[in-house]
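Left out: one protein chain. Kept in place: all the others.
What follows is subunit A.
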Amino acid sequence: MSRYNRQIKLTEVGLEGQEKLRNAKVLLVGVGGLGCPAAMFLAGAGVGKMGLMDHDKVDMSNLHRQVLFQESDVGKSKGVVAKERLEKQNSEVQFEVYEEPLTIENAKSIIQQYDVVLDGTDNFETKYLINDACILADKPWVFASIYKNEGQLSVFNYQNGPTYRCVFPKSTRQNISCEATGVLGVLPGILGTLQAAEVLKIILGVGKVLSGKLKLINMMQASEQTININKRPEEVEKIRKSGIAPVYIDCDLKNKEQWYLDVREVFEQPKPKGKKVLSIPLSDLTSRYQEIPNNQEVLVFCQSGKRSKNAIEILKNEFGFHNLKNVEGGIETIIDG
């Protein structure tokens, strides 16, 4: 126990609190800019079981903010690398890796196995999914999100308190990730660490939990503000009655006459509508390339322009396509509106 004695000394923790931590189970959805620092502090504090969920692989551009990863990890599964690294930090913690996205199908059954959920995601669909699944499973979740130099933080569904839908009842298509806008590594570092602090307070049952409040942090302006939020009972009741409300964010692409090929996974959003938009995930290309027209120009896109570039290489080199053009900036650059 000597590893925990600096925190056991606190009256808020003590031996009893340390036992609570050892018996606690925390699910981290997303092990990225927010999830990495949160995971390190929670593992350090001796949380008994941690679920590490991420379907993504480490990229060189992650390293400035995703502090669990090293250069030699590029290309490897984030969840697997995080587990290896965190086990070295604290071998007393039990880790469970999920190399799959959170979906409508698996959300409730996975979340039910944990006491608290920490949201380290970078998109609205998954935030609403976590929210709805937590309402159904009756679990609190610690939310954080970032836009450039600003962050938002709150604890939702805590002791029957307000939920994400009570703040933002309607989802939006403006799904702007850190990849798209840019971010300094310290900001998710700050937010992820604050999320870990909320998780610890929830487990220990001490202090004031940031429930019913939305904290706004502007790192560049060195300013902070807290907004009071009320529960919208009808929003929560709707989910309790009819289950998870999937957020399908559809959109139109600029040119209706143009052929497009979407190589993102089927769960990625927004989903463009239109007869000339093909959806074939990168991993299915070699089995489904015949569906792609080869006699007129096809614009190939993904979220950022990276995977679509790979897709074009494969289709060109292996199947002789010469009519494909990459959408460099990803889907956001070709959406109408």
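The definition used in the following text is that contacts are C-beta pairs under 8 Å (C-beta built on N, C-alpha and C of every residue); 3 or more make two chains touch, one makes a residue touch a chain; residues count from 1.
We adopt the following convention: contacts and distances are computed from a predicted model.
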* Structure fact -> Record lookup, UniProt, unshown chain, options "Simple sugar transport system permease protein", "ABC transporter ATP-binding protein", "MoaD/ThiS family protein" or "Helicase-like protein" -> protein name "MoaD/ThiS family protein"
* Of the listed residues A:T181, A:Q296 or A:T333, which contacts the missing chain in the full complex? -> A:T181
* Could you tell which one of A:F124, A:Y158, A:F301 or A:F321 touches the chain left off the display? => A:F124
* Structure fact -> Contacting the left-out chain: of A:I202, A:I229 or A:A311, that is A:I229
* Touching the left-out chain: which of A:S77, A:S145 or A:N326? -> A:S145
* **On subunit A, residues whose C-beta touches the chain left out of the figure** => 30, 32-35, 119-124, 127, 144-148, 150-152, 167-168, 170-178, 181, 183, 188, 214, 216, 218, 221, 225-230, 337
